[in-house]
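As you look at this complex, bear in mind that one protein chain is not there, while each of the others sits in place.
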Amino acid sequence: MNIAGRKTRSLLTSRLFGARPEQPGSPPGTLTQRGEGKVERPKLTIITYDEAAFEEREIALDQAAQYASVGRTLWLNVDGLGDVEVLRELGRIFEIHELILEDIVNTGQRPKVEEHDDCFFVVLKMIYGNRQRDDIEAEQVSLIVKKGVIISFQEREGDVFGMIRDRLRSAKGRVRKTGADYLAFALMDAIVDNYFVVMEQLGDQIEILESEVLEEPGTQTAGKLHALRTRTILLRRSIWPLREVVSGLMRAESKLVHKTTLAYMRDLYDHTIQVVETLETYRDMLSGMLDLYLSSVSNRMNEVMKVLTMIATLFIPLSFIAGVYGMNFQNMPELTWRWGYAGALALMAAVAATFLVFFKKKRWF
Amino acid sequence: MNIAGRKTRSLLTSRLFGARPEQPGSPPGTLTQRGEGKVERPKLTIITYDEAAFEEREIALDQAAQYASVGRTLWLNVDGLGDVEVLRELGRIFEIHELILEDIVNTGQRPKVEEHDDCFFVVLKMIYGNRQRDDIEAEQVSLIVKKGVIISFQEREGDVFGMIRDRLRSAKGRVRKTGADYLAFALMDAIVDNYFVVMEQLGDQIEILESEVLEEPGTQTAGKLHALRTRTILLRRSIWPLREVVSGLMRAESKLVHKTTLAYMRDLYDHTIQVVETLETYRDMLSGMLDLYLSSVSNRMNEVMKVLTMIATLFIPLSFIAGVYGMNFQNMPELTWRWGYAGALALMAAVAATFLVFFKKKRWF
Amino acid sequence: MNIAGRKTRSLLTSRLFGARPEQPGSPPGTLTQRGEGKVERPKLTIITYDEAAFEEREIALDQAAQYASVGRTLWLNVDGLGDVEVLRELGRIFEIHELILEDIVNTGQRPKVEEHDDCFFVVLKMIYGNRQRDDIEAEQVSLIVKKGVIISFQEREGDVFGMIRDRLRSAKGRVRKTGADYLAFALMDAIVDNYFVVMEQLGDQIEILESEVLEEPGTQTAGKLHALRTRTILLRRSIWPLREVVSGLMRAESKLVHKTTLAYMRDLYDHTIQVVETLETYRDMLSGMLDLYLSSVSNRMNEVMKVLTMIATLFIPLSFIAGVYGMNFQNMPELTWRWGYAGALALMAAVAATFLVFFKKKRWF
Amino acid sequence: MNIAGRKTRSLLTSRLFGARPEQPGSPPGTLTQRGEGKVERPKLTIITYDEAAFEEREIALDQAAQYASVGRTLWLNVDGLGDVEVLRELGRIFEIHELILEDIVNTGQRPKVEEHDDCFFVVLKMIYGNRQRDDIEAEQVSLIVKKGVIISFQEREGDVFGMIRDRLRSAKGRVRKTGADYLAFALMDAIVDNYFVVMEQLGDQIEILESEVLEEPGTQTAGKLHALRTRTILLRRSIWPLREVVSGLMRAESKLVHKTTLAYMRDLYDHTIQVVETLETYRDMLSGMLDLYLSSVSNRMNEVMKVLTMIATLFIPLSFIAGVYGMNFQNMPELTWRWGYAGALALMAAVAATFLVFFKKKRWF
Partner (left out) sequence: MNIAGRKTRSLLTSRLFGARPEQPGSPPGTLTQRGEGKVERPKLTIITYDEAAFEEREIALDQAAQYASVGRTLWLNVDGLGDVEVLRELGRIFEIHELILEDIVNTGQRPKVEEHDDCFFVVLKMIYGNRQRDDIEAEQVSLIVKKGVIISFQEREGDVFGMIRDRLRSAKGRVRKTGADYLAFALMDAIVDNYFVVMEQLGDQIEILESEVLEEPGTQTAGKLHALRTRTILLRRSIWPLREVVSGLMRAESKLVHKTTLAYMRDLYDHTIQVVETLETYRDMLSGMLDLYLSSVSNRMNEVMKVLTMIATLFIPLSFIAGVYGMNFQNMPELTWRWGYAGALALMAAVAATFLVFFKKKRWF
């Protein structure tokens, strides 16, 4: 089990920690350029809107500053955290604390909310089922909520905010009429709503596995159970702290969050609780299924043993009788009897019948 | 286990989530029309009463408005949530917040109470045993408690409020003399009282299964245990949050709840605790029964093994002796002895007796 | 497992719920006459005392009123809850709230204390071992503590208050010098003291079972373990809430409880904690004993398997050798050898010795 | 399991409850003379000291009063609780509440601290390993801490306070310079320090057992594991409440405890936490060892099964072939072939080789 000399990070480790600085003792707030070779430039997209106007475009880094003080609500979305320089520059433009920037880059954060003087910093996990690999993937989404400005950082392109963009574009619903705090809520709501999708997928898998356990448990079943349990354990790490995040936002008495948004936050909190409880229910069910599986393995072994025992118990005494009359003693009177053979067969039948009655009485078949 | 492409919702998923919007990111407070084809119109029933008068009738949607401001206590019951337009119209008439309407329609809510400025919103689960399918069914009941008005929303027709209607009609008891808050209590009390019925059914099933485990555990027993455990897990989700709901109502310092009703709320709270504790007791008992079942499976396997071992151990050496004297060597002096055959039989008897004594000493029979 | 149509309540159900109204939705505070046929009249006994005087007698219902306002401390004990009319009349005389009367009659209450304006209402479980049936029985005792008046309701005659009556009669100790609150404490103390007796009985049973598990575990042992665990689970329901009851009384800042009585309440609280912790210790020990039992079952199966394996492994190869020389080929040179038979026996001995050495090396015997 | 009629208390019962009054309902605060026959008189030892003087002597009961009001710090140690009269007299001299006296005599108390108007009453368990019986024994030590006076009650002679007496005699350290509160701390500290000794002994036993489980688990191992687990369960009862005791003393804002002593109390609290956590670690480790033991039992059974299966599977088909050619049909052409016998042997060898390859492929050996 000696692991000295391993260089590549294992899957578990990276799933649990995400990216982290290698060197203990390095100063906090330092943004270290990760990876080798060419750096992938982040993609910056801005959406500005108020009740009347709406603008959406991809921008270059040097254009970001000019949007920082636009009068309308600004949503700056950053896809890709590979280029440290870009983050540092954004930090300078939007006055983001270096520790926040470090948390954004180190994608192994647990979900949390931090209230700063002029902003909220929210870390969430966006989770979606990867249908190709039949696995669940998590991506860290960091939100900075300032007065009139939302900045969201994602590890990769592709997110669950499509419908929000649609609502912004089409001016449907309340989202264009309200400020940055409602947009922040909407983003978090979309992430949590997507948890339900993941939860339903997981629930379907549990149900399929449950019928497998009940109907035809095989040697693979234990491995599948284990895989699902590991998945709930890892999901739990992402989802459990969410309750504190949302309740932290509800309790925060900040001017950044309007009172009307609080009602929506309470709704979001209800959803979060529901996801957390569903996960706990899954854990209970998987644990029950393991018990069921183990007792089913025992039962099958019992059945195998019974078959062996019945056959062996039935025939071993008969073989013994045959063996006796196969002995070559010169003086064996039975061998010369007229009904000797028939008698021996009858004896065997009687013994077999006795055992069958015994098994019947024991309810073995 | 890949579930991509499944379209129909599984039983587990729908039991856990009820109906939910499909699309993450859709705006909160949006009522989406569920299902295809023709919409089943909800059935609206009103009961108005004061100490002197009583009226009960089924109404059409457009009649609802005229009852909204009747002087007497009004109980409007809505059976069926399929038609979103009706709910929207009721929301408009009785000034119900859009988030509340959304919660009413999405029947996967956990039991909760929300205190709003002018009303309480209570979500409960009505649970009843379905005798045909030998299963337990849950139906979401949402109550809106306003000054002088109770609106109750149910998924289907048929409820546990029959006796309350009788008491209202016959002016028996305190229910006609008191206001909407007492009626709300009475409705919740009827729901919780029915939990006891479900609990007794569950307790009976547990008891029947317990004697099965003790007396003749079969291969089906583990599955039955699992089914009962799953049932308690799912019941727990409906019942556990109830404590918070009732204690939330007790602590609420609202003008909507009279002080005299609070004493009844405390009674209801006691009942709720009792249900919750009974469920926990069931869990403990089912877990103990699983242990008992597993040890019984082990014991039966032990017994099977013992039978096999005794028979095999007894006859294998005897067969060996018979085999020896069945060998065809020309020079086997025993074969020609006068008492050779009898001696061999005696030897066999001696060996068998030795083993029987050994088994007896080991207390194997 | 379909239980539809069952009419009689199972033991478990009645143990958990006691008597309860059948019909959900029936109004709270309604006293329904239970049972059919003739009603057993409750037995009313009063004891009045002050430091100087003492009176004890059985009374009829219509005499109760005249004692309600006697100057001395009054203890009215009611044995039997079958006649609802009597309770209603007592409720009228002593001004007892209808919800309290309902709780007294429905004997499935969990232990609790309720502080009302002019009285405390305490529900306790009196537990005693039934030596005939080797079981534990619980009886609900309800206490109403008013200024100068204690009313106690019991399900059946026979209680653990004998020594308190003796102390009252003989004017020994502090009980005659103090008021109703101290008498209430003394009654509760007698009930809790009796828990120790039950606990000791349970402890003795656990100890006897522990030596059975250690020395000669049989197939009945698992059932006995299960029975004891179920007993602790049910006891827990009666005893666990007791802590809240006593601490509730300690914290209550009521004029009904004198400061000097509070010191005794603290003592009672200590005893309650001790009972609760003992029960938890029993649970831990029973759970440990189950593990021990299961490992002992496994070990015995191991032993059985070893015997089978050794015998079979020893003789099957020997039988094979005998079988080979029992073949009837015409051309088998060994059969005609002079030492053929002896050689075959020697070969068998050598094979057997090899296996015995192998088993010895494996430490199988 | 009927225990009716048993008179003697079992070991478990007495270990859990210590001595307790037999009769429920007996008045609190009553000191009942326990045991029959002659009463063992307690041994009273006093130590009085201040910074300058020191006196230590055994005294008779009637001398106690004259020391009650000596100017110096007084430590009165009472060994033996058998004589109720002595305790009553001491209670009279030092004004000890009757409930405290009762707690001192009933040695089944859980560790606790009670703050009274003019004194602290502390109950602790002194635990020491009994090397003769390889068991752990507990003795109740009660401390009464008054202004300038410490009274300690022990069940038996012999304690862990030897070094404190030495420090008092030799005027070393701070103990002579400080008051009764520091002495109380020192006594408690000595008791807790001794827990570490017991913990180390337990740790050594766990470690020895761990290597037994890992290297050569036998049928006795499960019993030893169970014994150690029971020991931790019983120790937990004595040690767990200690945290509350010490933190209770720390929080008490009494003039009896000087501020300088509080720093030492905090130190003691740290030690207590350490003992509690060590015990929890032991529980976790023992639970892990049980899992290891069970899997080792399963593995050994697997190994036994494999040996049986290999031998049986190898030879049963061979015996069958030999059986076929041992049949006595007149018309069996193989029997007359020249190479018939050799061919049969070759066939057997081929079958055996096939099975060996099969086993090898299955990695059974």
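Letters are used for the chains, namely A, B, C and D, taken in the order the chains are written, and counting of residues starts over at 1 for each.
Methods note: a residue touches a chain if its C-beta (ideal position, glycine included) is under 8 Å from a C-beta of that chain, and two chains touch if they have at least 3 such contacts.
In this text the structure is predicted, and so the values were computed from the model without any measurement.
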Would you list the chains present here that the left-out chain is in contact with?
A, D
May I ask which residue of D:Leu87, D:Ile164, D:Leu235 or D:Val257 touches the chain that does not appear here?
D:Ile164
Where D:Ile59, D:Val84, D:Ile206 or D:Met250 are the choices, the one touching the absent chain is D:Ile206
Can you list where subunit D touches the absent chain?
131, 134, 160-164, 167, 172-175, 186, 189-191, 193-194, 196-197, 199-201, 203-210, 214, 224, 263-264, 266-267, 270, 273-274, 277-278, 281, 284-285, 288-289, 291-292, 294-296, 298-299, 301-303, 305-306, 308-309, 312-313, 316-317, 319-320, 323-324, 326-332, 363-364
Just the residue numbers, please: which parts of subunit A touch the chain that's not shown?
1-4, 6, 9-13, 16-17, 20-21, 23-30, 97, 99, 102-103, 108-110, 112, 114, 216, 219, 222-223, 225-226, 229-230, 233-234, 237, 290, 293-294, 297-298, 300-301, 304-305, 307-308, 311-312, 315-316, 318-319, 322-323, 325-328, 332, 334-341, 344-345, 348
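FYI, only the chains that are shown with their structure count from here on.
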Quick one: which chains contact subunit A and subunit C both?
B
Can you list the clusters of touching chains once subunit C is excluded?
A, B | D
Rounded to a multiple of 5, how large is the rotation, in degrees, that superposes the C-alpha trace of subunit A on subunit B?
70
Return the residues of subunit A touching two or more other chains; collapse runs of consecutive numbers into ranges.
326
Is the way these chains touch best called a line, a ring, a star, complete, or other?
line
Name the touching chain pairs, would you?
A-B, B-C, C-D
